[in-house]
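Apart from one protein chain that is not included, each protein chain of the complex appears where it belongs.
Now for chain A:
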Amino acid sequence: MSTDKVILLDFWVSPFSLRPKIALAEKSVEFEIKEEADLLGNKSDLLLQSNPIYGKVPVLIHKGKPICESTIIVSYIDETWPTPALLPPCAYGKSTARFWADYIDKKLFDAGSKIWMAKGEEAIKVAKKEFIEILKVLEGVLGEKDYCSGESFGFLDIITISLASWFYAFEQYGDFKIEDECPKFSAWMKRCFQRESVAKFVPEPTKVYEFVGMLRKMYGIE
């Protein structure tokens, strides 16, 4: 018999898994984390059954049913537990948030990953330039607001700040500081990292950096 239990299939360093954690915390919904012990080498049966198409985390299991894809999970969380609302009330506000979430999902993490995957100074320079250009676009979205979502922390902030958990690693491998390149975006990051729902779950930047180092060795980059 399915209960109302909320389970999250997770991997500690996954920036995508961070999204539902923050969203559930914002909604004060209790949930159980089931950590994948060895996501890269040996996925659990539960994960493979719950997400047979991609075999990826996060997966939210609610009332025994799995929901996959982090942005879709956050939308599900927002609709299932409507308060406090993460998306604006009007259709146009929602469409703007969804548009930028789609932009971020298509571009941001891949661009950042190109930095640590790059071999040689020239490749790193090109990757860094592309990444910073995207951050500048997002700075434009932020404008003078405290949050991407407006006056209060919401959907778009959750989608973005989760990926920002890897930005320290990108900065280290790219030898740059976001603070110097995009100060408003950097200030927004600090504001979000201080938020309780984020601070509770965001992994330590140095540990993420070590993990990326391990990935580089695995891929033969260093």
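For this structure, a couple of remarks:
Just so we're on the same page, contacts are C-beta pairs under 8 Å (C-beta built on N, C-alpha and C of every residue); 3 or more make two chains touch, one makes a residue touch a chain; residues count from 1.
Simple rule for what comes next: contacts and distances are computed from a predicted model.
Look at the chain that isn't drawn here: its UniProt entry, checked against "Small ribosomal subunit protein mS29", "Glutathione S-transferase", "Myotubularin" or "6-phosphofructo-2-kinase/fructose-2,6-bisphosphatase-like", names it "Glutathione S-transferase". Considering A:Cys68, A:Leu108 or A:Ala127, the position touching the chain not shown turns out to be A:Cys68 (whole complex). The omitted chain makes contact with just one of the residues A:Ile7, A:Val29, A:Leu46 or A:Val137: A:Val137.
Although one chain is not shown, part of chain A still touches it, namely residues 53, 62-63, 65, 67-69, 72-73, 75-76, 79-80, 91-92, 94-95, 98-99, 102-103, 137.
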